[in-house]
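A single protein chain has been removed from this complex, and every other one stays in its place.
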Amino acid sequence: MSVLSFEGLGGGYGDTQVLSAVGASLGPGAGLGVIGRNGVGKSTLVRLLAGALPTIAGTVRLGGSVIDGWPAHRRQRAGLATMPQERLVFDPLTVRENLTLHRRERTLAPYEAMFEVFPRLKERLALPAGRLSGGEKKIVAFVRALADAAPVTLLDEPSEGVQPENLQRMAALIGARREAGASFVIVEQNLHFLLPLLQQVLVLDHGRVVRSGPAGPQDRETLTQHLRV
Amino acid sequence: MEGLAVTYSLNLLYQCALLALVALGLAIVFGQLGIMNMAHGEFLMLGAYAMVVVQRVGLPLWLGVPLAALACAVIALVVERILIRPLAHRPFDTLLATWGLGILMRKSVEAVFGRGYQSLDHGWTGTLEVVGAPYPAYRLGLMAAVAVALGVLAWWYRRSPAGARVQAMVANPGLAEAMGLNTRRLAMWAFVAGSVCAGIAGALLAPLVRIEPAMGMDWLLASFFVLVVGGLGTLGGLLAGAALIGGTQVAVSSALDATWGTVAVLLLAILFLWRRPNGLVARA
Partner (left out) sequence: MAWWRAPEVFGPWLLLAAALVAAPTLGDDYLAYQLGLYLLYGLVAQGIALTWGRCGFLPLGQALFFGLGAYVSGLVLKAAEVHSAWWAAWPLAVALPAGLDWGLARVLFARRSESGPFFSLITLALAMLGFQFANQWSSVTGGFNGLGGIPDLPGFDRYTTLYWLIAGIVLAATAGWVWLDRMPLGTLWRAVAEQENRLQFFGFATDRLKALAFGLSGALGGLAGAIYAPHQGLVTPQATGFQLSAELLIWAAVGGRGNSSPYGALLGAVGIGWLSATLRQSFVYWEVMVALLFIVVVLRHPGGAVALAAPLWRQLARRNGDEPAVAAPAMPGGTDDETLAFEGVRVQQSGVTILDGLDLVISTRGVHGLIGPNGAGKTSSFNAMSARLPVTAGSIRWRGRCLAGLTADAVARLGIGRKSQIPSIFPTMSVRDHLRIAIWAQRASGLDLLRGRTQRWRTPLPDTLTAELPFLSTQADRAAGELSQGQRQMLELVLTFLTEPRLLLLDEPCAGLSTHETAQQLALIERTVASLRATALLIEHDFAAVERMATQVHVLHQGRLLVIGTLAELQADEAVQRVYAGGRK
C-alpha cells in the first residue's frame, strides 16, 4: 500500500517543459532520495508533488486518492508536508509565529521534542525570522515540516547551509520519524547526509530519470558519479 | 493669534486624518494584495450614497454606515470572483477591468440618482471648544474615530491569528500555501475588507463633502498618492503618506490657493514615482 505514488509526471515553467516521465512509489517509512546535477529538475519535481506548480502530464496519488489539480494547501491538509529550498520563513513574523500560525491550537507543544534536539531554536522564539542566519532558517523550516507529523514529507535540499552538528540531529530526527512510519522524499546534493537515510533513489538528468529503484549506503560510488562535474 | 494657530493645526490634522481614512481601504487592497483597484473611489461614493438612501427612506442617519458596509461587501464579493481573481498577476488588465468597473458603478448611480449634487440634512453642525478655538464637532469626532480605527487595525494585524496569516500570505504566499493556508480565500476576504473600509469611509465623509457620482475620482488619486509617497504595505507608510500629502496640500493651499495645492501634491507624487518608487517607509 503506497502512501505516495506518481507516474509519467511532467512539468515546467511557462512553455518550457523541464521534467518528463518521472515516476516512483513510496510505502510507509520509505526514504526516497532524488539526486542529480543542477538544472535537471529536482526542485521542479518537489513543486509538482507539493502542488505549487501545475503538472503538464502524469498523475500523483496520495494515500490512494488522486490529488491532481489539488492546490498546495489542500495537499498539506491531506498529509503532505513540504520544506521548500528557498524562502523558508516569513521574515516579518517571529519564529514562534512562524511555527504556530498555520495550526489551530497555537501552542508550542508539538515542538517540545524538537526543542530538546535544537535548544538554540528555543532561545530565538521571539526574534523576527528574517534576522536568523541561513542555516537557522533551514532548521526552523525543517522543524516545522517535521512537526506536522505528516504521512509524507518533502524536503528540498535540507542540508544546504546547515552546520555539521545540526545535520546529524536532523538525520536522527528523520530516522526516528521513519521508524514511526512516516515517508520522506529528500532532494539532496550532499550524499554524505543523504546516504544513511536512503532506501530508494531517483537519479535525474536533463529532466528525465536515468536510474531508479532501491539503493542504500553501499551505492555510494555509483551515485557520486552522477554528481561529478 | 493663538486661536488661528490652533485652528490651522486642527485643519492640518483633519486633512491628514481624512486622507488616512480614505486611503485605508486601498492600503489593504493595493498595499497588501497588490491589486490596483481603480474603482476604489466608487466604493467610497457608494458609501456616501448609502447615507443618502437612508435619509430618503426616513431612517436614522447612522444606519447608513452598516448599509454602506453591507452593500460594499456584497459588491466586493462578486467583483473579486468575476474580475479580480481571473486577472491575478496581470496588473495592467486589473487596472483596466477595475477602471471599467468604476465607470459602471458611476453610470449606474447616475442613472438612479442623477448627476447633480445630493446633500444631507444632519443636525451635526455644532462646534466644540478646543484650546479656546471653536472647531466643528463632527470633524473632531471623525479624527478621533480614525485614530481609534487605525489603532484597532494595527493591533489586530500584529496580534490576532488572522492578522498573522494575512501577513504571512503577503510576505511569502508560496510558503503560506505549502503550510496549509488557503491564500485564495484569505485574499478574497482581504479584498472585501478593503472595499468595506472604503464604503464606511464614504459614509462617514458624506456629511462633510458634496455627494455626486463623480466624487470618487479625487479620492482615488489622493489614495494612490498617499500610498506611493508613504510606502506600500505598512501602517507607518499610510500615516507617513497621509502626513506628507496632507501637509503639502494644506500648506500650499493656504499660501496660494487650492489649485496650487493640488499641483504641489501632483508634483510630489511624480517626484516619488520617478526617484523613490518604494516611498518613505519601505516594506519590512
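In this document, chain identifiers A and B correspond to the written order of the chains, with residue numbering beginning at 1 in each.
By our rule, a contact is a pair of C-beta atoms (placed from the backbone, for glycine too) under 8 Å apart; a residue touches a chain by one contact, two chains touch by 3 or more.
The structure presented is a predicted model; accordingly, all values stated were derived computationally and were not measured.
Trainee: Among the options B:5, B:78, B:103 or B:148, which residue touches the chain absent from this view?
Mentor: B:103
Trainee: Which listed residue (B:36, B:77 or B:154) would be found touching the missing chain in the intact complex?
Mentor: B:36
Trainee: If the hidden chain were put back, which residues of subunit A would touch it?
Mentor: The list for subunit A reads 12-18, 37-40, 159-161, 188-193, 206-207, 224, 227-229.
Trainee: Contact with the hidden chain only, please: which subunit B residues?
Mentor: 36, 83, 86, 91-93, 95-97, 99-101, 103-104, 106-108, 110-111, 214, 217-218, 221, 224-225, 228, 257-259, 262-263, 266, 269-270, 273-274, 277
Just so we're on the same page, only the chains that are shown with their structure count from here on.
Trainee: For subunit B, which residues count as touching subunit A in their complex?
Mentor: 161, 164-165, 167-168, 171-172, 174-184, 284
Trainee: Using the touch definition from the top, list the residues of subunit A that touch subunit B in their complex.
Mentor: 50-52, 71-73, 76-77, 82, 84, 87-93, 97, 101-102, 106, 128, 130, 144
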